[in-house]
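What you see is the complex with one protein chain gone and the rest in place.
Just so it is clear, A and B label the chains in written order, and each chain counts residues from 1 on its own.
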Amino acid sequence: MTEAATPLPRARALVTIARERSGQGLIFVVLLGLFLLFSVMRPSQFPTAFNLRSLGLSASVIALLAVGQTFVIIGGGIDLSVGSVLVFSGVVAAKAINGLGAATSLGAIVLVGTVVGLGAGASWGAVNGFLAVRGGIPDFIVTLGTFGMAYGLAAVITGGSDITTPLKLTTKLGNGNAFGVPWLLLIALVAAIVMQVVLTATRFGRYTYAVGSNREAGRRVGVKVDRQRISLYMISGGLAGLGGFLALALYNNTTIGAHGNDNLVVIAAVVIGGTSLFGGTGSVLGTIAGVLVPVVLQNGFVIVGVPTFWQPVAIGAVLIAAVYIDGRRRTAAR
Amino acid sequence: MTEAVQESVADQPINKGGRGSPLRSLRAVLGAGALRDSSLLLVVAVIWAFFYARTHGTFLTQRNLILLALQTSIVALAAISAVMLIVTRNFDLSVGSAVALVGVVLATLTVKHHVNPLIACFAALGVGLALGFWQGVWVTRFGVSSFIVTLAGMLYFRGMSMIITNGSTVAPLPGSLTRFATGFINPTISRSLILAGLALFLTVHIASARRAQRLGVVSDARAVVVRASAPVLLLGVLALWLVSRSGMPWLVMLVVVCAISADLLMRRTRFGSQLYAIGGNPEAARLSGINGRRVILTNFMIAGLAYGITGIALTARVSGAVAGSAGLFLELDAIAAAIIGGTSLTGGRGRVFGALVGALLMGSLNNGMSLMNVPTFYQDTARGVVLLLAVALDQYSRRRVVR
Partner (left out) sequence: METVAAVDTVIEAVDIYKSFGRVDVLRGVSLSVRRREIVGLVGDNGAGKSTLLKILSGVESCDSGEIRVGGQPVNIRTPDDAHAHGVETVYQDLALAPHLDVAANLFLGRETPRSGVLGKLGFIDKKAMQIACEEDLHLLGLRVRKNLATARVESLSGGQQQAVAVARAITWGRRLLILDEPTAALGVRETKQVLDTVRRVRDERDLSVLIVTHDLPSALRICDRVVVLRLGRDAADFDARAVSIDQLVGTITGVYGGAGERDAGLREDEL
């Protein structure tokens, strides 16, 4: 009798768990569905190694920005400056690389570019964090301000025209492969995995959730809330800086004018990926899916032959749907 | 004896804030709520003086200031609705794309289908209203945060504009429309309008100050009137000088009318006080019987009306619709203008006229730096710095008042 009765509650518990997790899972289902759809519609064009490669390449730089943004948003903040920080860091890194001389080895170029890019980006992050946390200025405004400043300074440094970087950087790193996988995609993947582990398995990650969930509670149990929040902006800036260097490698120049919209694209990706704009919840894995959905849509639309203008319409629809379903799930859980 | 000492001790703290160093009185000026708009005007005046000196006087010519007013008008229109939304803790990131879409509708109707311009304008207003309503429904009925709804709107409104026009520019608009946006009101009529406006303002102001004195709210009505109307009179004189040659641009008239209507709506009506109540404390507003959903929906529909007006103005001013770039970054400029003008991102605080001054401040920077031939990228940097400084100053002065 009792044995017969147990499966029912267990099934019910499973349903509950499924419902609780479905918000995160749903976006992966959408991603898979889009992937299958385009594969079925254009089997000879969409699921090819060549196309997947270009998919991965176009997602990788944005993915870095989105991973950093995920940390900031989970911690209850927002960073609108990322696109300009990417441009600025790319410009500074390009200057540094070009200053090395033509005979410099690729290894040295990559090392200098990475360090300079990361450093420049993290510095902007520190500025953002300091002004927002210590200065008490809303971070929306701080990062909107540094968005303009970083972009302007980048253009001042270059005199307004793009700087070209050594070709071997693009052929070897930007378009190069490691173990058959594009370098950039590999770097973005490693960064995403590392950051996901940091988020879920370390004290730093836990404090990130805590300051986004209830800042005052964090303070009262002795979490160094200010330091934590400043670090989050620095991570976002640093990853944007790394993205700046990788964008150099990918496009062979500084692409100053091409990142004005990155901040909103990135925030949309983070939100599509299930991270709450109010802080306290979210994951890097979801963000990666949130980055891929628009990229797959765009790529698929091009291959299927839908006018590219439809792409923002589709992304907008996915964005609202994702947030709406997430909200429904949360009210249902209460 | 002891009692006397205690009394003086008790008095001391109250005096502490009143008198003191010049720095403290500067803080007092910055902090006084009624004067905040004026202190921002002071910042604008400093910027104007700077540009006057650096452009050998070109900046402060009638011609340039009229141009500045025209350049500022589009951001000012968008900023008015931004203030109303931010006051209720809502965001609008879609205004730039919505304005582009409205413009596309207007241009397509008049240029391609030869619809009567007046009817096309009403259609464009209707489209704007519908966009506002649509977003409002998502925010109020489906509970999706306005940040997301309007971020998505920003994406697909732009996409729809591109789809309708297939990415190409639709131009030129019929002359009747462009004449409205680039034309001037006859100088004599302009002057009488300004004078009438000033007279009306003073009458209303003196009457309300008198009433306040009668009710014992203020002790000296004359001082209140002088203090509050001095900047207005100054602006009036400036305006009289500006319109003396060619008159007032219709577009500026439109901004003034919209701003006054919005200001009256926000400060003199029940709806307005409900906006502030919801923004200040949504839960308290709900408990006191305010139908938050309906108010916010109306709020978004007013924003939709603003899309319509701004879209018509922008499209008419440039005599065509450019789906890809019209109104690009307008949302950020509008929000920045609102915040520079003292609107609080956390809701419950904000004035339409502050936002106008905020828009004027940013417009002055753009205009002045262009006159000085500053490369555009320096302008971006400078704008970022000014935005940060303005908000930091505002935060600082507000913190002083609270303490």
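What we mean here is this: a contact is a pair of C-beta atoms (placed from the backbone, for glycine too) under 8 Å apart; a residue touches a chain by one contact, two chains touch by 3 or more.
It should be emphasised that the depicted structure is a prediction, and the values quoted were computed from it without experimental measurement.
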item: Hidden partner chain, touching residue among A:28, A:130 or A:204; value: A:204
item: Selected residue (touches chain absent from view) among A:98, A:114, A:175 or A:213; value: A:213
item: Interface with the unshown chain - residue positions in chain A; value: 201-204, 206, 209-210, 212-214, 216-223, 280-281, 333-334
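Throughout what follows, only the chains that are shown with their structure count from here on.
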item: CA centroid of chain A to CA centroid of chain B, Å; value: 34
item: For the chain A and chain B complex, residues of the former touching the latter; value: 131, 135-138, 140-142, 144-156, 160, 260, 264, 267-268, 271, 277, 307, 309-313, 315-317, 319-320, 323-324, 327, 331
item: Residue ranges of chain B touching chain A (in the complex, touch as defined); value: 93, 138, 142-145, 147-149, 151-156, 158-160, 162-163, 166-167, 329, 332, 335-336, 339, 345-346, 375-385, 387-388, 391-392, 395, 399
